[in-house]
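Left out: one protein chain. Kept in place: all the others.
And then chain A:
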Amino acid sequence: MARSRPTDPVDLLGPVQGEVSWFCCGAAWGPCGTVGKGACGTCNSGSLQHAWPNTSDACWAITRPDSCGVSLSRRTCGFSHRTTALCGGASVVTTIADCGPQTDLFCGERSCCGATCASNRLIDLTPAAYSRIASLSSGLRPCEISA
């Protein structure tokens, strides 16, 4: 059986744990009012969508999860991921609609619920998607991501 190289994207080896937050996109109010429809041109706060740090070379150059020691596979607009909240176990399946989060700006950050923790920002969900697995007022949660 072929062994994986150390640089293999961790999400290809199985579910990966990290932090999940939420962001607004599309038609919106307040500070979100000018954010636009995201890198894929389809992003909408009311849809079950997410941002992924490796949608293109240009996206990767901004988010740089590798600077936090995390390699993630290239996934493009429309690809589906399942995000499972480690607090409570609720999950949601969403499609890629934007590039993000900017993992490198929060390197090493860890969020916990009780003794369950995960490090590094790997995915952002729309409010519609995040609110399926946690309260929007929680802002940031540990999660598990699978393809």
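For the reader, a short list of remarks on this structure follows.
Note that a residue touches a chain if its C-beta (ideal position, glycine included) is under 8 Å from a C-beta of that chain, and two chains touch if they have at least 3 such contacts; residues count from 1.
By our rule, contacts and distances are computed from a predicted model.
Set against the options "Nodulation protein E", "Sugar ABC transporter substrate-binding protein", "Cell wall protein" or "Protocatechuate 3,4-dioxygenase alpha subunit", the UniProt name belonging to the omitted chain is "Cell wall protein". Checked against the full complex, the candidates A:Val16, A:Cys59, A:Ala85 or A:Cys143 give a single residue touching the omitted chain, namely A:Ala85.
On the side of chain A, the interface with the absent chain consists of residues 21-24, 26-35, 42, 44-49, 78, 80, 85, 88-90, 93-95, 97, 101-102, 105-112, 117, 127-129, 131-140, using the contact rule stated above.
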